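A single protein chain has been removed from this complex, and every other one stays in its place.
Up next, subunit A:
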Amino acid sequence: MNRREFLQCAAIMVSGLTASQLGIALTEEQRVYLASAPNYNTTDVDYLSEEQRQILAAMCEVIIPKSDSPGAIDAGVPHFIELMAADWFSDEERGIFDAGMADIEQRIPQEYGNRFDLLPPSDQLEILEALEEDASDHPWYEFGNVQRDFISDAPFICQLKELTIWGFFTSERGSKEALRYNPMPMTFDGNIPLGPNDSSWAGGF
């Protein structure tokens, strides 16, 4: 069992939810020599408007902000999510995502007087916390519920959080600067000191 499966399996054993199985096929271009393949996040995509891109970027950055290590924008997470929305979502998932984006685009200026990305951080946080509060009973939040591909009916905020966190910790900068990355350790030592601020290893496959 690989490490990611194991860790997720560890969590699923107490929840018992099953995986959803929707999505799209790989293109020929994606079946290339992976280790020498381009960074997935460099792929072109034209799914969102420029305005939506600004809003999405701001929302991602609220979830994973820049601190002493890179944030979601530094790691290319907004572009990753646009790619996933265009190429990976099922129709149902894409419908929830589109409606969620439209809601933020239209409702926030009415309620707060400005576009999401132009609001002060406290307002941005308040908006996302309200979305999370409304969604908090959804099974997406259940303990251990991580051993599945995706939950197709998960609310917009859950889509956003899942893809932001996934996109960040599997990105090059997230892996190397927020986590620790070493694909060729050469030795195994099962007992080295862990400092209070030390992070996990990246690369779960």
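Here is the rule we go by: contacts are C-beta pairs under 8 Å (C-beta built on N, C-alpha and C of every residue); 3 or more make two chains touch, one makes a residue touch a chain; residues count from 1.
FYI, contacts and distances are computed from a predicted model.
A chain of this complex does not appear here, and its UniProt-recorded name among "GMC family oxidoreductase", "Carbohydrate ABC transporter permease", "Spore gernimation protein GerA" or "Cupredoxin family copper-binding protein" is "GMC family oxidoreductase". For the chain left out of this panel, the touching residue among A:S49, A:N114 or A:S200 is A:S200.
Interface residues of subunit A with the unshown chain, by the touch rule above, are 1-11, 13-14, 16, 20-26, 30-35, 37-41, 62-65, 67, 69, 71, 80, 83-84, 87-88, 90, 125, 128-129, 132, 136, 140-142, 145-146, 149-150, 158, 161-162, 165-167, 169-172, 175, 178-179, 181-194, 197-205.
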